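Here it is, the structure in full.
All protein chains but one are shown at their positions in the complex.
Up next, chain A:
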Amino acid sequence: MLSVTPNTAGVVTLPKGLVGAGFAPVADESRAINGTVGDITAVDPRMTARNVNVYYGDKLAINDVSLDIGKNEVIAMIGPSGCGKSTFLRCLNRMNDTIDICRVEGEIKLDEQNIYDSSLDVVPLRAQVGMVFQKPNPFPKSIYDNVAYGPRIHGLTSSKSELDDIVEESLLKAGLWDEVKDRLAETGTGLSGGQQQRLCIARTIAVAPEVILMDEPCSALDPIATARVEELIDELREQFTIAIVTHSMQQAARVSQRTAYFHLGQLVEVGKTDDIFTNPRHGLTEDYITGRFG
């Protein structure tokens, strides 16, 4: 099952075609990847991924990852750049369908329904599993229309005032309301980078998805806006399931209950956030969180 095998000298041999940032294998048996360390299951799973492989063309980007995402929990995904965090996250709402060369193997279930089933409709799936992207991507339309777009196409509101309420509430939650309430008709692309990202967060939560995937939502935000988004994540956890990719260990520690550490397309370790940060069991995880790597 595992394609990374330690040889006698303890040097990791990388499987052919595995993509990722160049790194020097550490000659240490504790750094060999022998399946995922820790408990991949959640108490009350919302989404379950089993033996997922993702290929870009014939490059393997995600190698045999199994992971549960539990109800009312925030799971943080950390790992060095290029290790496949975004790729895995995008599998969860089939965003990878848009990439021609991308191929997903394995099984991912949302509430017992295999989302890669050929009969499954991606439109309701994406209404249920929303996503905030790594790069802010507001529509070149007004701020109001950006937020109102999802509720409009799904027919979530029956009147203009209801829609207004959703827009206001979503912008409030995303911590953007005060800055834009007087210029809702201005174009969303005219906002600053951080404001754009919060607009995208508002756009996602306006649809009220049950699972929210966030790909480094705070990478363009200042500490105040970051704190606001983290607060939001905490609030949303009560109703929703959240998977967040982040490069900030502090953020992972602050907002998540479980943490998954990815390395070169493999899931190295997963467990309670407290345990991962205080007592990592795998050598690579330890290297990463102590700053010896990445």
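Operating definition for what follows: a contact is a pair of C-beta atoms (placed from the backbone, for glycine too) under 8 Å apart; a residue touches a chain by one contact, two chains touch by 3 or more; residues count from 1.
The working rule: contacts and distances are computed from a predicted model.
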If you look up the hidden chain in UniProt, what protein name do you find among "STAS domain-containing protein", "Fumarate reductase/succinate dehydrogenase flavoprotein subunit", "Phosphate transport system permease protein PstA" or "Oxidoreductase probably involved in sulfite reduction"?
"Phosphate transport system permease protein PstA"
Of A:D58, A:D100 or A:E238, which sits in contact with the chain we cannot see?
A:D100
Out of A:T189, A:S219 or A:S248, only one touches the absent chain, namely A:T189
Any idea which of A:K59, A:K135, A:R183 or A:R292 touches the chain not displayed?
A:K135
Could you list which residues of chain A touch the chain missing from the display?
93, 95, 98, 100, 122-127, 130-131, 133, 135, 137-140, 149-150, 153-154, 187, 189-190, 200, 203-204, 206-207
